[in-house]
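Of the protein chains in this complex, all but one are displayed in their positions.
Up next is chain A:
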Amino acid sequence: YLLCASGDFVKMYSVATEETLRLLGGHADLVTGVQLNPHNHMQLYSSSLDGSIKLWDFMDGIPIKTFTVGCKLLALYALASYEDVLFVVVPESAERDTFQLVSVKLPKAAGQDVEAKEMSVVLHGVDASPKCIAFGREGEYVASVKEFNLQVYFFKRKQLNRFSVSAVKTKSGKNHFTCIACHPTEDCIATGHADGKIRLWRNFHHKRDYTYSTLHWHHDAVMDLAFSVEGTNLLSGGVESVLVLWQNGSDCQKDFLPRLGSPIEHISLSPDGALCCTLHTDNRITIINSNLRFSKSIQGLIKSTDVKTGLVVDPRTKALVLNGEPGHLQFYCLQSDQQLFSLDIVQRQYIHQAGLNQTDLVKVAFSAQGKWLATVEEREDVTDPELQLKLWFYDEETQSFKLNTRINMPHEDHITDMCFRATDEVEDDSLILVTAGRDCVFKVWVMVEDTDPEAQQSVSWSCDFVGSYHNYQAYNCCFSEDGSLLAVSFEETVTVWDSVTWDLKCTFCYPPGKIRNICFGRLTCSKYLISATDYGFLCCWNLLSCALEWSAHLNILVLQPDPLSEYMAAVSWLSKESSLFVFKPNEPRPTYVQRNLCKEKIQLAAFVPRDEPEVIGSEKYLWLRRSQLFFLTDTQELMTLSTKSLEERLTPSSKQLAVEESLPVTPFSLLLGKHRQQQSQEDTDLGKLVVRNKREQDSPAVKELLHTPAHVLPSASFLCPIFINSLLISKENKSAEEVPDEVEMKSEKTEDDSDEERDVTEMEQEDTSPVELLGEVTCKLSKSQEKELRKIRKMDYSWISAF
C-alpha cells in the first residue's frame, strides 16, 4: 500500500492496481505529515495544521486515537528507538516565521481524544519544510538545515554542532540547503543544495574536523534526497524530472531514470526497499522498481501551471478536457476521478529547465460529434512567437485522435478564440472552424478534398476566408445554434456574419469596455446574443430587431451556455468573492443566484451533460436537470454545484462535490507499506449482503406472518391470498420506498466523508433568503441603465451608417 496526505485526507492506494482503497478523513485542516507507527506497522500517525495527531488503523480505516497538541503542526517524525515520543515541527510562539522541533510525549490514557501537552524543545530555528530535518542512525542524532546552516544535535551527549557553507552566488543560483537525508547505518548526512550539488558530510561529531564530499549532476535545485534501506545507494531528484541513483556515494557511478514527466517533489522508499516512489509537482505519484524501472503511476487530475485551454467537454466520452502535462491534453473522467488518457499535442521533447519558453497548448475545440479536435499551441518568444494550429481526426480503429493537418502560423499573433460550427448533420463536409486572432482578423478554415494520389489522407484543412473589422483585434467568436450566423467580437464591437456568404450582417456596439465573452442563446432563446464586457456589463441583444433587449451591471468573469438547455451561467467577481447567476436570455431576471460561491476567483466553468436527466423537485434547481456545472478556480480546484439535500448528496456512488484536491505540493510526507488487502474486500462484500437482507423484510404483512407462532394462525387456505396480496403490494411500495431507504443506509456509512461538503451545503441553505433581495436590486439597476444604453446605441448606429 501507499499512503499519502492529500488535503484534509490521508489516501491509501494499492501499489498493485493503482486504485484508491481508502480515504482516511477526520482532520479539519491540511494534513501535514504521515508516519507509520514504528512499533506496529498496521498503524499510522498523521498530523495536521489543526493541531492534532491521529493514530489510525489504516487497514480498517478506523481512527484509534486523537492527540490534541494545540498548535499548528507542520511536520511529523516517528522514531523506532523512542516509544511514545513523536517529533513535530511547530511555530515558535514569539515570532511568525521561525519554527522549532519539539518532541511530544504521547500519554497512555485510554479513550479516543487525548490531550498531549508534554512537549520539550529539541531544536530552535528549523525550516518549516518536512524535508529539512532528518534523524540519523538509530535516532542518535537529528540534523536540520536552514538556509546556509546545518545543525546536528546528538541526543546522548546533548551536544549541538553547527556547520555552515559559505554563501556563494553563482550563475545557476544560490547554494543554500534545500533538503537533507541521513544514512541509515553510518554516520553520514547527505544534503541537497539549490545550485544542484549534493554534499555528503562525515565525521561531524567534531566541530572542526568534519569532512564533506560533493556530488554534482543536477543543474537546478535538488528537491529531495533519500538513502536506500541498506544505505548503499542515494536517490536524488529535482526540477529536471530525472531520478538519479548514486551508488556507494561516488561521483562516477550513477544511474538515471529520465523523463518522469514533471519535477520531482518528494522521494520515498518502501521499508523493504523493493519499491521507490516519487511525487511530482503536477499531482502525480510514480512507483519505481528497485532496479530503477518505471512500474506504475497514480494520477488524478493533473495540475498544470496555467489552464489556458479552458474546460472543454469531449462530446464523445463526456470527459473534461484541459491542459495536462506540458504539451499534453488530458481527458479526465469526472465519474471515476481518473485520467482517461493523455494526448500528446506538441510532440516535442520537454526540457525541464527554469526560464525556458516552452511550447504550450492554449486553445482546444471539439466538433459537435467529437470527430474533429482542433488545438492551438504557441511558444512565447520576444522575436518570433511560434504558433501552430493542429487538427486531429478521431480514428475509430485505434480509438484515439490522429493528426490530420498542421498549420504553421495560422495568425500573425496570438489566437484568442476558436470554435467549430455546430452542425447536427452526420455528414461533416460542411464542418467549419473559425479562429480569431490578435492580428485583427478572424479566419475561416474548411476541409478540402486532397486530389494528390500520393497523399495518405483524403481531406485536409485550408483557409477559406479572412475577415476583419476596422483593424480591431478579434477577441471572441461564436456560432449560433443552427450554424447560420457567426458572431465575432472586435474589442468593443460585436459583428455578426452570415456563415454561407461571409457577409457582415450587422454590428452591435456597447461603448464602455472591451468585450470579454459572447454567446448565442439556445433552443427557444436562439434569437438572443449575450455579451459580457470589461467594465461589468452583461448585455442581451435581440438578433431579429437588432436592438438591446436588456443589460445588467455585473462584473462577469465567466459566461457559459448550457448546450442542452436555454440556461446560461455567469460567474461574477465582486469584492473578493465569486457569485453565480443562472439566467435565461429571454428574461432579464436570473432564475438562480448563488452568492459566495467561493473565495477564490473562478477562472473557468463548463457544463457537463448528464447521462440521464435527473429528477429534480425544486423549481430553483431546474436548470441543473440536463447537465452539471463545474468550476475551476485560481488555485486549480475543481468544484461542482449539487442540487440534492444533504443526505441524498452523500451517496458514495456519486461523489458530488468531489473537490479534487489539486494541491499536492505542500507538506506531503509519505510512507509505503506492503500488506495484504483481502480483508478489506471481504468487508465491503459483507456490507452489501446485509443491506439486501434487510430490504426483503420490509413489508409489515410478511413480517407479521413470519413472526406469529404457528399455532395461533388461521388455516393455510385463508392465509394464502393475504400473503400473496401482501407480496404484491410490497412490490409496488418498494419502488417508492427503496430509494430513500437505500440512501439512508449509505449515508450513515459515509457521514464522516468530508466536512467541507457539509460546509458548502450550509452555505447554500443560508443563501436562499438574501438571494431574492439581491436579484431585485440588480434588476432595478439594469432598468435605469437601459435607458442610457438606448441613447448610446442610437448614437452608435448613426456613426456606423456614416461609413
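Convention: a residue touches a chain if its C-beta (ideal position, glycine included) is under 8 Å from a C-beta of that chain, and two chains touch if they have at least 3 such contacts; residues count from 1.
We take it that contacts and distances are computed from a predicted model.
In the listed set "Acyl carrier protein", "AP-5 complex subunit beta-1", "Phosphatidylinositol glycan anchor biosynthesis, class U" or "U3 small nucleolar RNA-associated protein 15 homolog", the entry agreeing with the UniProt name of the missing subunit chain is "U3 small nucleolar RNA-associated protein 15 homolog". From the options A:347, A:400, A:430 or A:484, the residue with contact to the chain not on display is A:347. Interface note for the absent chain: among A:7, A:63, A:261 or A:521, the touching residue is A:261.
Within chain A, the residues in touch with the undisplayed chain are 259-261, 286, 294, 297, 344, 347-349, 351, 353, 355-359, 379, 383-384, 406, 408, 451-454, 465-466.
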